[in-house]
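To start, the structure under review is shown below, and the notes come after it.
Just one protein chain is left out here, and the rest sit where they should.
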Amino acid sequence: MSLESGAGKPLAKYAAWRRAGDFVFLSGIIPVNPQSATIVRGFQDIPVEARLLLGETGEFSTDAKQGPILAQSWYVLESIRYTIEEAGGQMSDVIKLVQYFRNLDHFPYYSRVRKLFYPGQPPVSTVVQVSEMLPSAEVLIEVEATAWLPQSRLTQ
Amino acid sequence: MSLESGAGKPLAKYAAWRRAGDFVFLSGIIPVNPQSATIVRGFQDIPVEARLLLGETGEFSTDAKQGPILAQSWYVLESIRYTIEEAGGQMSDVIKLVQYFRNLDHFPYYSRVRKLFYPGQPPVSTVVQVSEMLPSAEVLIEVEATAWLPQSRLTQ
Amino acid sequence: MSLESGAGKPLAKYAAWRRAGDFVFLSGIIPVNPQSATIVRGFQDIPVEARLLLGETGEFSTDAKQGPILAQSWYVLESIRYTIEEAGGQMSDVIKLVQYFRNLDHFPYYSRVRKLFYPGQPPVSTVVQVSEMLPSAEVLIEVEATAWLPQSRLTQ
Amino acid sequence: MSLESGAGKPLAKYAAWRRAGDFVFLSGIIPVNPQSATIVRGFQDIPVEARLLLGETGEFSTDAKQGPILAQSWYVLESIRYTIEEAGGQMSDVIKLVQYFRNLDHFPYYSRVRKLFYPGQPPVSTVVQVSEMLPSAEVLIEVEATAWLPQSRLTQ
Amino acid sequence: MSLESGAGKPLAKYAAWRRAGDFVFLSGIIPVNPQSATIVRGFQDIPVEARLLLGETGEFSTDAKQGPILAQSWYVLESIRYTIEEAGGQMSDVIKLVQYFRNLDHFPYYSRVRKLFYPGQPPVSTVVQVSEMLPSAEVLIEVEATAWLPQSRLTQ
Partner (left out) sequence: MSLESGAGKPLAKYAAWRRAGDFVFLSGIIPVNPQSATIVRGFQDIPVEARLLLGETGEFSTDAKQGPILAQSWYVLESIRYTIEEAGGQMSDVIKLVQYFRNLDHFPYYSRVRKLFYPGQPPVSTVVQVSEMLPSAEVLIEVEATAWLPQSRLTQ
């Protein structure tokens, strides 16, 4: 499953990622497609394979309620995967996540999605509910990732 | 003063701590006993020695007001100490703390407790007030710690 | 342009910065002058050169609206620059910023100021809106910085 | 999987069910165990088989968030099944459900549980969010069921 | 005890009741006198016999507090009795009640009144709290009744 091109690119004048010694720091990632400058609002904004994976039901009311957080969770974690691969690593190299939510009732949905990206050893994790994120109140989640990727282990 | 067994264990599918080079990253720690799955609500939920140390007064109204934040502050910092010791270090190796409060009026109480854990050189510190933490609104504080613990200095 | 002496000094029992291996961690910095213990409230609380740089207009209503966030943004970033120089580095060594706002409508003002401090490669960046910061609701922004400053590159 | 004895019994002076011609009307059912007079608050208040069926994860934060609505949904639907069986019918005879929620964000969880009780033809359904239900704000859902159970088809 | 003439008459273009087969459906009934178009506000708006029956105390504060809900409960149930008798039945034929409250703290008062109308077998019952009813926020309760009244049993 590949992300639409452009995901993970910085939306403003900041770096998507920076290497510092054996570490790679990522900017906080939000569910916004930087090319179309649109916020991921639900299942309709992510690829079909992801929709299946996340359990889209096809029932309007259920999908309308759980679609936004499931799709945003997937988009953000997929963007992190894309970014760390661009830096020469892989998802398992991301060893720390700080997760900001607009509503912690969304946590179980996010947690279900995160397990798909971390079948093995999970990262350390911090979770808090904040009052808003950029660019608007439609953003339900932002995730800041830190990876440990010793230069000697680069995957190329 | 020893923590009830189980404190510091992760409450979900995430790691309590991860070593990366000379650093040890801890997950955000909340005042929840993972074995009984109960939130620390006041002096009654922490050991007697800790209650004395924190200045429990025995006066109902005073203890009811300051008990929750004092007990939660102690429990969280004690969990951090327990976790870093499990990783082979000690409290002074924890060199950075990010502290999330539900109400910054609680900061003076927390600050008093933190000094008990850091008689020497203090860590760098970030403090913000967020709107909620997991698992519920009864959680008043969450602390994310980072330690520097070169492999060569491991205490065993 | 030099900061009033005292800026960047810790306001409580925490360290302004700590070195750990090749990294320098800074405490979250707020727009408070630690010597006078006053919050930066507008253009009148920062040096004249900074006011010019930030585009003070001299029109009352405009300056009253954008002055607080512009002055606080400048003060916080200048404090970070002062601190990292004290640690032997310079602004470009600061490779990660976590920025907490009380109101994300202020972001464009802050972003304009940050560009003045980062004419070259920008840091990685995380931005969230929180409900309050220390010491009071007048604080509009807090920034936590991380620098990579290998011992071999120290500027002395 | 059998419900603890007592479920589905009326909690006050009203009938659990009344036959009228070929119809059986049920009182609105809330997630309260009438014998212990306690509200179902989470997975810990329902049988182990049900917890497995509903997907309890064993992760504290996730279960603390989704446990209450999943357990209440199961308890209410199981009480309806118990009641209609007491009236001589079965779940598929229940052809209409009016569902009251305190928070419609819970709908996807309830919907998932309802499918377990209706593998075949579903009932007609009305869903609204109300401001509170008896006996307290901890009740997240109430369901009123209507069954069509011609006397000629009684299962005994 | 007889209701003022006019009670139970529809206030708008809808039917007070409709027969369908062996069932009689009633519109939701509110405590409004359709002739004077006034809302029942307390003991002063219902007949003296009803006031005695409901336990009016003559103490100002008590009656002011419990009078509105007691009088409205009585008026609504009396209107249901009046309507079902007009349809040829009696109160015991009403086998289902859906009761909407503005404040569920009023439930015990209503429940006391309902027992006066149902000395024998009670109806099935659904109770929820909604945010408002017609025609204004002074309406504390609305009750929708369903009766089973086989044509063969008609009381004439």
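Going by the order they are written in, the chains are A, B, C, D and E; count residues from 1 in each one.
Everything that follows uses one rule, which is that contacts are C-beta pairs under 8 Å (C-beta built on N, C-alpha and C of every residue); 3 or more make two chains touch, one makes a residue touch a chain.
Remember, predicted model here, so these are calculated numbers, not experimental data.
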Among shown chains, those touching the left-out chain: A, D, E
Selected residue (touches chain absent from view) among E:49, E:86, E:105 or E:132: E:132
Interface with the undisplayed chain - residues on chain E: 12-18, 20-21, 25-28, 98, 100, 130-134, 142, 144
Touch list for chain D against the chain that is not drawn: 21-23, 95-98, 104, 107, 111, 114-115, 118, 121-131, 146, 148, 150
On chain A, residues whose C-beta touches the chain left out of the figure: 57, 59-62, 64-65
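The rule is simple: only the chains that are shown with their structure count from here on.
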Comparison of A-D and A-B (more C-beta pairs in contact): A-B
Selected pair, out of D-E, A-D or B-D, that shares over half of its residue contact pairs with B-C: D-E
Between chain C and chain A, distance of the C-alpha-averaged centres to the nearest whole Å: 28
Inter-chain centre distance, chain A versus chain E - centres from mean C-alpha coordinates, in Å: 55
Separation of chain C from chain E, taking each centre as the mean of its C-alpha atoms, in whole Å: 66
Touching two or more other chains - residue numbers and ranges from chain E: none
Pairwise touch network: line, ring, star, complete, or other: other
All pairs of touching chains, each written as two labels joined by a dash: A-B, A-C, A-D, B-C, B-D, D-E
